[in-house]
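The other protein chains are all here in position, but one chain of the complex has been omitted.
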Amino acid sequence: MSSPPRRHGAWRRGLAPYLLSLPAGLWLALLFVVPLLIMLSITLKTCSPASGACVMTWQWGELPHVVNQYRGQFVTSLIFAFVATLLDLVISFPIAYWIAFYGGRRKNFFLIMLLVPFFVSFIIRTLVWEFILSNNGVVLTFLRGNHLVPSGFHVLGTGLAVVAGLAYNYLPFTALPLYVALERIDRRVLNAANDLYATRSVTFVRVILPLAIPGIFAAFLLTFIPAFGDYVNQEILGGTSNTMIGTVIQNLFLIDSDYAGGASLSAVLLVISLLGIWLYARLLGSRTIEDYL
Amino acid sequence: MEPLDNQQNQPDAIDPALWRGMTQRRFTRRQTLSLSGVGLASLILAACGSPSASKSSAKVVGSSSWWQAQKLNHVVNFANWPYYIDLLSGKHPTLEHFTSTTGIKVNYFEVIQDNASFYQKIRPSLAAGQYTGYDIVVMTNNNPQLGYLIELGWLIPLDQSMMTNYDKYAGPLIKSPTWDPGNKYTMAWQSGWTAVGYNNQQVKDPGTSIEILFDKKYAGKVGMLSDPFELGSIGLLAVGVEPAASTESDWAKAAKKLKQQKSDGIVAAYYDQSYIQHLKNGDITVSMCYSGDIFQADLNNKYKDLTLLLPEEGAMLWTDNMCIPKYSQNPLDAMTLMDYFYDPEVQSVVEYYNDYICPVPAAKQQLLNPTGWNKAALASMNSSVGLPTAVTADSTIVFPSPERIKASKSYYNFKSQAEIDAWNNMFLPIIQGA
Partner (left out) sequence: MSDQGTSAKLADAVNVSLTNVTKSFDGMVAVDELNLDINEGEFFSLLGPSGCGKTTTLRMIGGFEEPTSGSIVLGGRDVTYTAPYHRDVNTVFQSYALFPHLDVYENVAFGLRRKKVGKSEVRTKVGNILEIVDLPGYEKRKVNQLSGGQQQRIALARALVNEPALLLLDEPMSALDAKLRHQMQIELKSIQSRVGITFLYVTHDQEEAMTMSDRLVVMRQGRIEGIGSPQDVYDNPSTEFVATFLGASNLLAGKVAGQSAGVTTITLGVGSTLDVPTSRLPTSLSGPDVKVGVRPEKIRIHVYDENLATVGNTLRGRVRVSTFTGVGNQYLVETSSGDDITVYAQNIGEELAPRSGEEVVLSWPVEHTFAVRPAETSISNDELAS
């Protein structure tokens, strides 16, 4: 006779976690899932560039069509983002390593120094980068003046400039997760490695590097994904034959008003990014992702 | 309830478009439109219903009876492109003068960066039947957006009876243009050429031809514009075709020439407005350009080497047009302001600051011998502009010579969305190369 209320209570208790997650769930549904579904549905619609009105025409062919049409831009983006990310890893690993292990009491100061350039707006930074790399800019003038490069040498408009811009702009996305990963390595574990006859280099390869792997992967994802979809660097620093997929999407949406095409390319971009995250979760466990976000 | 349920269970209740989509490989937007036999306007009608064109036939928006019913609200919201109106220590003398004589306050917004993105900003309001927040917007004739606005009935027809200055002073170059015969919807703000700019220190023998843009001598140093309509039109001039009279096969020819130019490594990049900075920086030595940019750069001693070339094949003449978007709350105030700018005294002040083609030829005399309030205004602006008014008055860029008028070419007037798509399919892949 006392069991019904108790069961009721248990039911309520069982429900509690779901009720608690309701605000976050609604938030996610309203601001992520719904827009995502709308975007996906647009891939099947025909839209008027004039009025912006879309009619569902179930054109399943749009996705394969644009993927095929812009395959080259996808490949370019993949290569640029990949090279830029690798570059970032190579550049920021020693920086993060140094701050984490030798920063001492001034770690926070060094971290802020690392981040200060990134307090400036993304666009401004890229424009300044354009200024630096321009033919009459400081760098090339100096190099040409000292006959270090041929007189016709230029950087702007080349893939090199785009990769440099990407690498520069996304450096904090690499450096910070790496720093977190290295910082959290227990110094006593390194002592233990030395104690067990591991020299500094062996300790680095056998202990520091494996322990930093989740951070390296997180840094890779956090850098690669935005760099892959980036549309600013190529537009400002790139030339005629290195258009990235982000620029194409931007043009399709904003200039060409081809919403179905833009949405299709965005969907592909999303799938590629999700693949990366899925791979991370599979290899390193989903818990470690949170640690770096 | 019952019939509804029945209907839902019917397999033939499925949207026929779904079957089409699943059974046929792919429809391009163009095919979809042509197959279903709908033009641009009917697609919009099908999509969201007629905005309000057929409502209340007694007072059709823009009719003379409608205009008679309008009252002055003593305020007007004006959206324009940046750095496009006279400026003196943070204020606009012509607008100040307008307010002092008419009592109409002008809220001037420099919000238009390019036609497509500005159009996307105001479109949702127009589609929803709401005021865009602007009573005057300035749209260019070389992009489809102005055509969209006209075709969708999203512009209020102008009150022809209020265009007294316009009728008297508007120049032949912009009066009753092909894109708006009889100035039913638009009045020109300023015009300009899309032509060739080069650095005369690096280019010693520019010649007179548009072929300079395709010269291998300048490989990697040539800038082209990323706007497909500008790029395509220049391509058409280069293959010897009048853009306004071109056909799809001409477009293909032009595209081929432009592709060759790109694959030969002649093009450094396809630029938006930023080309001028690259020209100044020396990243490029020759470029497609907008006439006013070169003129303005020349005013600075540092960039004196930049020179404008209107090629013998012609230069594209574009016009930025003032128009009144539908659901405007202050149409009468807007109309008053638009005609005000066609007063030569007013235009002389605008033009002293601007360096584009003046829509009012009589403003030249006002620059040389101001007769009214503009005398004081021009004098006070002298130190900030830094050049005598005669320089502006004598510039053939501002007040074009007969040869320059003759060299001015019109853009192609698209007759359907399908044509726009065909054009884009031709020229966009060149700009968005992988």
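The letters A and B name the chains in turn, as written, and every chain counts its residues from 1.
What we mean here is this: a residue touches a chain if its C-beta (ideal position, glycine included) is under 8 Å from a C-beta of that chain, and two chains touch if they have at least 3 such contacts.
Bear in mind the structure is a predicted one, so any value in this text is a computation, not a measurement.
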Could you tell me which displayed chains border the chain that was left out of the figure? A
Tell me which of A:L160, A:A198, A:I216 or A:L270 is the one touching the absent chain. A:A198
Omitted-chain contact residue, chosen from A:L160, A:L211, A:L254 or A:L270: A:L211
So which bits of chain A touch the chain we can't see? 186, 188-189, 191-199, 202, 206-207, 210-211, 213
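What we mean here is this: only the chains that are shown with their structure count from here on.
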Separation of mean Cα positions, chain B and chain A [Å, integer]: 37
Under the touch definition given earlier, write down the residues of chain A that touch chain B in their complex. 44, 46-62, 64-65, 70-73, 75-76, 131, 134-137, 152, 154, 156-157, 236, 238-243, 247-248, 251, 254-258, 260
Where on chain B does chain A make contact in their complex? 15, 17-22, 24-29, 32-33, 40, 43-44, 46-48, 116-117, 120, 123-124, 127, 144, 148, 151-152, 220, 262, 267-270, 274, 278, 281-283, 417, 420, 424, 428, 431-434
